[in-house]
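All protein chains but one are shown in place.
Coming up: subunit A.
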Amino acid sequence: MVIALAEVSKSFGAVRALREVSLTLTAGRAHALLGENGAGKSTLIKVLAGVHRPDSGQLLLDGAPARFASPADAKAAGVAVIYQEPTLFGDLSVAENVAMGRHPTRRGGMIDVAAMREQAEELFARLGVDIDPRRPARGLSIADQQLVEIAKALGSDARVIIMDEPTAALSGTEVRRLFGVVGALREHGAAVLFVSHRIDEVFELCQEATVLRDGGFVWSGPLHEQTPDSVVRLMVGRDLDALFPKQEVAAGETVLSVRRLTREGVFTDVSFDVKAGEILALAGLVGAGRSEIARAVFGVDKPDGGQVLVRGKRIRAGSPGAAMSAGIGFVPEDRRQQGLVLDASIERNAALASLNRLSRLGFVRSRDERSLARDWAVKLQLKFAHLTDPVAVLSGGNQQKVVLAKWLSRRPAVLIVDEPTRGIDVGTKAEVHRLLSELAAQGVAILMISSELPEVLGMADRVLVVREGRTVAELARAEADEERIVLAATGVAVA
């Protein structure tokens, strides 16, 4: 045993992210951490990385209780983490990104620039990739950023290597190389924790696994006791239909049309239609460009080419105001940063997109503001103490309802929702799904982005798969299944 967690719990406000989870990593073995999005995998990783301190339970290092006060402590103990979202320094060179925190130095403490570059070159050679160590990290493609992250972790001579979805953005050959390197590390006695949604990869690479569901511990043991099917059952563990109360709606006329929308280097030639009453899902890997497409449709980012039409009328590019006037609403991916003013009250937030309608001579009538907020709080079954409370005190699910209220009060013709249930507990998730389904039934055209395949499959009438900024497949509800979507999204065959 190298590192272990014993009955560790961690809560964020009202959300219990981890409940008495145990995990043991052994030298020379690769351990898979499995679970759906929101199961607590990232929180667990951050506990091992020293980012979060557990509320209860113990961290054991070589069998002895230990405490990581910071990521620096975890690093010193030999834990290296490859995060799902790259954490690079854009201003610095690639070589320096790889070396940061442990630059090679000459006598006297001066950084040995040549050695630093050689180190990076050597690591890239091991990974079989061709990235110039001298170029700045800014502007690297997602796949290249991920490879730099991997080189960073490999270079630190860690005893414990944690990989959070390292293959999500990589091509087939790069994945093969990475697996070769992981195998070599294991032989040298490193313990590996591997997180991936690609079950075939897990069975290929790992000897043991731990399954989490909704923050709780489900199963742990040698992988040869399981089959891919049985593992997926452990991960899901509930009836999918109950969670996605999708109503059958006859689609109406086309409301939103996107024509050859292009933003150079981000996405290319994206075209699709969304009809009234229809839910169109954009599926794909993190970094494929889905959120960027949504942002361009709503006018947050200005596209380089193409157009967006609502009911046949072209809307001005790069203007959220024009998009709103045309009847588009946008629930962004990051509700805390982009969807809400956290310190402002529930009623202020709910009314934020309707201020034009609520004001007279430029003054916002606070009585109308309040009645608007109260109406929607009742309709959306918002759980709150006072409408004047800051939004920050609400749970994630209720915060999302406030964002929805903000847009729904404008009676949008098109609603774009980006990861509508990220970080929301299961109960509220089902409510958000019911809401979206009802909206569609009322004739709203919905464009949904989701990284959770069950959500995509449960909610969408049609699925559009995006890979590396291009739409690569369109699947009707009847023909969409997990395998087809993953196949199209990765370009890699699943077993």
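Keep in mind that, in the parts below, contacts are C-beta pairs under 8 Å (C-beta built on N, C-alpha and C of every residue); 3 or more make two chains touch, one makes a residue touch a chain; residues count from 1.
Note that in this section contacts and distances are computed from a predicted model.
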* Structure fact -> Taking the list "Acyl transferase domain-containing protein", "Carbon monoxide dehydrogenase large chain", "Tetratricopeptide repeat protein" or "Autoinducer 2 import system permease protein LsrC", the UniProt entry for the undisplayed chain gives the protein name "Autoinducer 2 import system permease protein LsrC"
* Asked: Which of A:Gly90, A:Gly252 or A:Gly305 touches the chain that is not shown?
  -> A:Gly90
* To do: Consider the whole complex, including the chain that is not shown, and state which of A:Arg126, A:Arg434 or A:Arg470 touches that chain.
  => A:Arg470
* Candidate in contact with the missing chain, chosen from A:Ala27, A:Val51, A:Val364 or A:Ala441 -> A:Val51
* Structure fact -> Note that subunit A touches the chain not displayed via residues 49, 51, 70-72, 74-76, 81, 83, 87-93, 96, 100-101, 103, 105, 109-111, 113, 129-132, 134-136, 138-141, 143-144, 152, 264-266, 268, 468-470
